[in-house]
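A single protein chain has been omitted from the complex, and every remaining protein chain is retained in its original position.
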Amino acid sequence: MTVEMIDVVRRFGATPALEGVSLTLREGEFTALLGPSGSGKTTFLRVLAGLEGSDSGTIRIAGQDVTRVAARERGIGMMFQSYALFRHMTVFENVAFGLRVRRRRPPEAEISARVRRLLDMMQVSELERRYPAQISGGQRQRVALARALAIEPRLLLLDEPFSALDALVRKEVRRWLRGLHDQLGITTVLVTHDQEEAMELADSIAVMERGRIAQFDTAQRLLSAPATPFVAAFVGEAARLDCEVRNGMVRFANEALGSVCADLQDGPATAFARAGDVFASSGGGGARVVLVRETGGGRRILVVQAGDAVIDATGVEGEHLSRGDTCGLTLRGGHLFASNGSRVTIVPPTDPA
Amino acid sequence: MTVLRLATEDGALARWLIGLGAALVALGMLVLPLAAVLAEALRRGLGVALAAIAEPDTLAAIRLSLLVAVLVVPVNLIGGLAASWCIAKHDFPGRRLLVVLIELPFAVSPVIAGLSFVLVFGMQGWLGAFLRARDIEVIFALPGLVLATLFVTFPFVARTVLPLMQAQGREAEQAAAMLGASGWQIFWRVTLPDVKWALLSGVLLCNARAMGEFGAVAVVSGHIRGETNTMPLHVEILYNEYQFAGAFAVAALLALLGVLTLAAKALLERIGAKEI
Partner (left out) sequence: MTARLSAIPGLRLTLGVTLLWLSVVVLVPLSAVALRPFHGGGDAMWATLADARVLSALRLSFGSALLAAALDVPLGLLLVYAIVRLRFPGRRLLDAVIDLPFALPTAVAGIALAALTAPNGWIGAPVQEVLGLKIAYTRAGIVYALMFTGLPFIVRTIEPVLRDFQREAEEAAATLGATRGQTLRRVVLPALAPALIAGFGLAFARAVGEYGSVIFIAGNVPRATEIAPLLIVIRLEEYDDAGAAAVGLAMLVLSFAVLLATSLLQRRLRASVA
């Protein structure tokens, strides 16, 4: 089912939670809404679900304007962060609820057949007589999902579905969920603040920043071509370096980091680089190694101080810098944003040799 | 082996003194009044006490108190539930003010509660002439007793149910709405089962106060024996006529109702805590 959000605005008092969000989700896609807390992603989900009104804008599901349609009429399945299971009902009754409250209630035999089929699919059929308080967190999640799917929703919304699970279960459940999506093909939206989760599960990711969508793209493109400094920092988990560009040369704390090929306006710029993008080499330079961290596989991360900043770097091959050594820095990857917003990807310099 | 006294533990003497003090306070301030009621009621034997209760005027008072409670409790039950549900599960401007207003009757003297109805429905009241022209009696009649009792027992249900509804949040109701349930279905199938013990507790407290209310009904009753005399008013009449055995026998009956209500409330709280 195609879902369109067009210029949706939602404010709480004076604080805007959504500032003109537009997004189109294609039928059958798995989309993740990724952003730090307070970025508006949960509001996005709740507005889409009909749990929250909007101040302006339009929401269409399968071409139908649902902006003013109440939550109960939208036919959307939602899994809440806390699962929100009905605690006084058994697992079976929880899943059957959406069928029982219908205006035209299906016959009892059909209800129980459908509930059992779903519980089977979720691999929790043995729990049908239990109460939510008597089952584990992972089991509760499956029941919540079965309950959301029982009404055969056109759209499935998942609000931070893994936050209540411990790290060990989380990975396994993720894979299972993606498999389930491939099998059912329901258009799905996942809200998360965990980029690893978003990348593993979703076909495409909408990164949210302060009530806006900063970039809507595949995981691959978010990493290779971040649209804004925020995306580069948040998705790439990169260190932020406040640099200076002059005559095509990038300088950071008076260190020349290397040249960029593309035309970049002179002036302040921001570079985003991961440890693997920054290289430290001996033989001059104003930076100094303050700590050497050994990581697995014989790799060494050099913690380097340059000016007031402390960043992670990798030693160039064939050299062995130790604590206290002075060194120079070179960028062989990462992204650079000029003050006017233009962006270049830094590519490793071609070896002169 | 040296036994180390914990830093947060009081000395044996201090504990003794505190315990003794607390016991004395509890005895003098709390236990003796109840004991006095029972002792006075039974002073001339159980038979006399029971005979006093079996007096026609006393039986009429008991019947009237029950009738008032039967009329009052359902109204405050429905009102309290509606108020709790809309405050806990919905957003609208003025919610906090509404909570304050619902608690207001607890901060108002029962006598002023009674007075307020006299000022509206009494002979010189706002509606006095209107009611007299149509021969409708409110003050010094059953409707007045019911209204005054409604006022003083007004907050009980909302007060026990609202905090629980608020603590349980709205997600279950929202989940039910997403599954297509109507407001009525959500209320009956999702919200109500979660608060049923607190609700029962609130109803019992409301009932006990309705049957035991004195000040508010004293103002609007007119003390017509056999007609507008509730149990507590009857206690007052018997006491003022120096019929102490009867007064204390009826009082003991009311005290029993109060103590049983208290016990039931404690039991319900324990059941409720276990379910969550």
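All chains are identified by letter, namely A and B, in their written order; residue positions are counted from 1 within each chain.
Following the convention adopted for this analysis, a contact is a pair of C-beta atoms (placed from the backbone, for glycine too) under 8 Å apart; a residue touches a chain by one contact, two chains touch by 3 or more.
Owing to the predicted nature of the structure, the values given are computational and were not obtained by experimental measurement.
Quick one: which of B:49, B:62 or B:115 touches the chain that's been left out?
Only one of B:49, B:62 or B:115 touches the chain omitted from view, namely B:115.
If the hidden chain were put back, which of B:58, B:160 or B:174 would touch it?
B:174
Taking the full complex into account, find the residue in B:19, B:45 or B:193 that is in contact with the omitted chain.
Final answer for the missing-chain contact: B:19.
What is the set of subunit A residues that contact the non-displayed chain in the whole complex?
46, 50-56, 67-68, 70-72
What residue numbers in subunit B mark contact with the hidden partner chain?
7-8, 10-11, 14-15, 18-19, 21-23, 25-26, 28-34, 36-37, 40, 75, 78-79, 82-83, 85-86, 89-92, 98, 101-102, 104-113, 115-120, 122-126, 147, 150-151, 154, 170, 173-174, 177, 182-184, 186-187, 208-209, 211-215, 218-219, 232-233, 235-236, 239, 247-248, 251, 254-255, 258-259, 261-262, 266
The rule we apply is simple: only the chains that are shown with their structure count from here on.
Report, in whole Å, the distance between the mean C-alpha point of subunit A and the mean C-alpha point of subunit B.
Their C-alpha centroids are separated by 54 Å.
Under the stated contact criterion, what part of subunit B meets subunit A in this complex?
Of all residues in subunit B, those touching subunit A are 171-172, 174-182, 185, 189-190, 193-194, 275-276.
Okay, in this complex, where on subunit A does subunit B touch?
Within the complex, subunit A touches subunit B at residues 49-51, 70-78, 80, 82, 84-88, 97-98, 101-102, 147-148, 150-151.
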